[in-house]
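Complex shown without one protein chain; remaining protein chains in place.
Each chain carries a letter (A and B) given by its place in the written order, and its residues are counted from 1.
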Amino acid sequence: MMNLVAPTELLLTVDILSVVVFAVSGALTASRKSLDVVGFMWLAVLTGVGGGTVRDLLLDVPVFWMVAPHHIVACLVTAVAVHFSAHLVESRYRLLLWFDALGLALVTVAGTAKGLDNGTGAVVAVVMGVITGTVGGIVRDLVGNEPSVILRREIYVTASGLGACTYVALAALALPSLAAGAAGVAVTFAVRGLAITYNWSMPAYRRRDGRKVEEIEGLRK
Amino acid sequence: MMNLVAPTELLLTVDILSVVVFAVSGALTASRKSLDVVGFMWLAVLTGVGGGTVRDLLLDVPVFWMVAPHHIVACLVTAVAVHFSAHLVESRYRLLLWFDALGLALVTVAGTAKGLDNGTGAVVAVVMGVITGTVGGIVRDLVGNEPSVILRREIYVTASGLGACTYVALAALALPSLAAGAAGVAVTFAVRGLAITYNWSMPAYRRRDGRKVEEIEGLRK
Partner (left out) sequence: MMNLVAPTELLLTVDILSVVVFAVSGALTASRKSLDVVGFMWLAVLTGVGGGTVRDLLLDVPVFWMVAPHHIVACLVTAVAVHFSAHLVESRYRLLLWFDALGLALVTVAGTAKGLDNGTGAVVAVVMGVITGTVGGIVRDLVGNEPSVILRREIYVTASGLGACTYVALAALALPSLAAGAAGVAVTFAVRGLAITYNWSMPAYRRRDGRKVEEIEGLRK
């Protein structure tokens, strides 16, 4: 039974866990770039709370980490910990990918639910979910000067979008939000997990007329 | 007579049209980078609604696409359409440049007017207009990893700024806002159109003392 744990405490734990998982991925970008500990902190914070921050600004509700400092402290502690142990973390990279998939799933559904709770329509709620799940990583890649998750063809944003749609569809069918949430988390995690396992990626845009993109580029200048 | 169309409907149509034009330019960036359909969607949405989003956050009014989903849906549909027909769109690139000029003109004036309507002064209203017209493209270039419109010397931001100034000046002279708006649109479109036709660009900063920038760089390290 869920009653074994008070729902609010469970939510807070899940919340902090997701932020930490994202913060680790930011800190690992810092380690790849050989940054100092302050660089680790910046990237951990940006990645950890970036998506939720943009969501809250768009929803015009108080930004979640401004109210209580837990999330920021969790990101900063994560940054310092990774700075002094990145070699251990990196050797468990595949494990991390799976944690990241879990973080993505939790955060996507939480973001979608927050959208609906604040009165957005279905489409906008899905966008809120995807933004919460992916904007942190996009900012991490921009600031860390790495190719953005948008420019890769990994199934990442897609997994987030499918999970968000699942949640919105089930919530519209008046399922209790815990059930809808569990289904949304499961879909995101399953799609992302399959992509990790089988190295799936989305088909790239290919020109239909057989001409190479470079030829067209000439036209465009 | 303008009465042939209800003003609100006209405004909404113009609004959606501008968002679609910008979304197309985002989707074309995605096609140049051979992204998947999700990448097309991200870039279409960022370019289509980015400028207005920043404007609304700064004005502290509800973000326009959060209230009703038309704009987001328009961006997503545009992204999918371009993904499956980019070769057709690209062969009409010059036509698109003109549509983009029209979009820039409409969006600049709409953004400037929204500033004034929300009580900003003249300078800040002009900045709102320029932000609405150009921030979407800046974010598109940042995320798409292309040289930003700021770093090129095209007459684009300039056209937007001149149109915004025109609108503010005429509104200050108490002209009806439809007339001031038409003039602002005309100025932006004309300046941008001349730049497209004659390949105008702004003079680059050139060092006065004849030394090359690279020599100075040495000093700066």
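What we mean here is this: a residue touches a chain if its C-beta (ideal position, glycine included) is under 8 Å from a C-beta of that chain, and two chains touch if they have at least 3 such contacts.
Quantities reported herein were computed from a predicted structural model and do not represent experimental measurements.
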Sole contact to the chain not displayed, among A:66, A:95 or A:172: A:66
Positions on chain B where the hidden chain makes contact: 57-60, 120-124, 127, 138, 142, 147-148, 150-151, 153, 157-158, 161, 201-209, 211, 213, 216-217, 219-220
Touching residues on chain A - with respect to the absent chain: 30-40, 42-43, 45, 53, 57, 60, 62-63, 65-66, 68-69, 72-73, 83, 86-87, 90, 93, 142-145
